[in-house]
Every structure is written in structure tokens, then in C-alpha cells.
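Notes for the one structure printed next.
Of the protein chains in this complex, one is absent; all others appear in place.
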């Protein structure tokens, strides 16, 4: 694994662990626990919101802000995955499925139809 | 570290390499090269679209479809990152910044304001 | 009614009538009938897509394109309303509820919480 991938693996693993632990936590003490307590729609609203913010940030010149919004979007999809018991391995397997030269584009193109 | 996180990080790193290579490729031969050729707005539209599909899939009972849509969303954010020269390591660093017990929620809460 | 409002009333009324009639039409002969046949998620995906296109168009200099995307967004919400049997009068009543100096902002602010 490249050093970059290894660092990313560590933060994704840590986030998965922390987020799953937050599911039962006191909603008053933590933003994430508050989202879990509010229910899936609250998490999904945040995903819609963060996606909109990625679009806007990408149209603005501040690249640090774009990274910030992309991290917010990934973060809230990880919150959703914890809420729905979707493991990181399922996302990895699905992305791996569409890897490989032809595979990558074939799958993506089919999703386009 | 969970094997799932390593596997996911590795496929993300591999996708980063492939997607960056596609930026100069013939748009007729590849879905992703076509997106790059169409310009940032085409990529951003896909992100908006895939975010909407994540919301809908999360409200439907088919969990495999949800994983599929989450992978589509992550895939198109990777396409955007390649287009804008945002390395995966920048996103990893940003996610790491908001990790840690209090850090996680503090940052997220600030993003809420 | 001002001439502008009267023209708008006519087109909204005509759209409501046409869209409701399309609900049972042959999906192969009409885009809208195709959406109804594909089911609510197909309509909702279009709303997500068109909202993203409004955001992008608003960040671009072409104002005619923005009007085009706004019309697409309204159009697909009207398709949704026909699909769900929500009459124009319900939308008018809800918007009227939040009219008036204080009413306007009070309602909107509450939606913000």
C-alpha cells in the first residue's frame, strides 16, 4: 500500500469505529450522536446539503474550501453507512468491481442509462 | 485496522491513479474521459445526481442498491478530485483533522453553523 | 391580477391539466408519460438533477440558461405534484400562508432550525 493509501485506511477505519460507537451515545453530547438520534432523514438531509456545497465550492476559486466540503460529504456518507450497518468493505468491494480498464467505464456507463 | 478500511483505501488509491490517467484520454473511448472532456459542470451534475440517488436508495429497502449508489457518489467525487488536482491524501488529511473524540464533533458542528 | 401573473396562471393551469392527463398515457409516446410509468423515483431523480443544474447555472454567467434550468425544476415539481395528486391550490395556499411581512420570515426562519 502507498503511504497515502495507508494513512487514508487508518482514518477511514478510525471513523468507522467512532461512528458506530456514537450510534448509542447521548445525542446532547455529540453532533453525530444527535444525527443518529434524529433519524435517517436528518443524515440524508445533510448528504443533500453537503453535495450542494461541493457543487458550489467547486465553482468558487477557494480549493481548500472544496476539500473541506468533499470531506464533509464523505463524512456524512460514512455516518449513513454506520446508521445502516453498511461496512466499509462493502463500499470497497463495489468500487473494486468497477475498477480495471474496461470495467471502470462499462459499469459507469451502464449507471448512466 | 479493519481489513475493510485497507481494501477501500487501496481501491481508492488505484482509482485515483486510473482517473488521473484518463484526463487526457480519448473522450469517445471512455465514460470518464468523456466526463473530463465535457468539463467540470458535467462532473458536478453527476455528483448532484448521484447524491439524489443515494437519498432515494436509502429510503428504499434494497440495501445492495444503496451500496451501489454510494459507490457511484464516491466514484464521481474521485473524478472531480482528479479533474481539480485534489489528491486523495488531502481528503485523508482533512478527515483526520476532524477525528478524535471531541475533534470529530466539534468540526462537524462548526460546519453546521 | 397583473398581466404577468395572469399569463403565469394560464401556463400553470395548462401544465396541471396536461400533466394529469399524461399519467395514463403511453410511456413510449411522451417523455412525461415515460416518467410516470417509471415511477416516483424517476421523477424525484429528475428533481435532484434539475436542482443541481440550477445551482450550476446560477454560478455561470449565462442568465438564459438559469431561466431554462429554473423552468426545468418547476416543471418536474409539477410532474411530481400530478403524480401525487397535489393540486396547484395546495401549493398556492401553503405559499400564501407564509406571505405578509412577518409571516414570510417567521415561517421561513422556522424551516431553518
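Labels A, B and C are assigned to the chains in the order they are written; within every chain, residues are numbered from 1.
Assume a residue touches a chain if its C-beta (ideal position, glycine included) is under 8 Å from a C-beta of that chain, and two chains touch if they have at least 3 such contacts.
Values in this document were obtained by computation on a predicted structure and should not be read as measured data.
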item	value
Missing-chain contacts mapped onto subunit B	51-52, 55-56, 59-60
Where the missing chain touches subunit A, by residue	41, 44-45, 47-49, 51-53, 55-56, 60
Those residues of subunit C which, in the complete complex, touch the missing chain	1-2, 4-18, 30-32, 40, 44, 47-48, 51-52, 54-55, 58-59, 63, 66-68, 70-75, 77, 80-81, 84, 86-96, 98-99, 101, 104-106, 108-109, 111-112
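The rule is simple: only the chains that are shown with their structure count from here on.
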item	value
Computed distance of Cα centres, subunit B from subunit A, in Å	8
Distance between the centres, which are taken as Cα means, of subunit C and subunit B, whole angstrom	30
In subunit B, residues with contacts to at least two other chains	44, 47-48, 51-52, 55
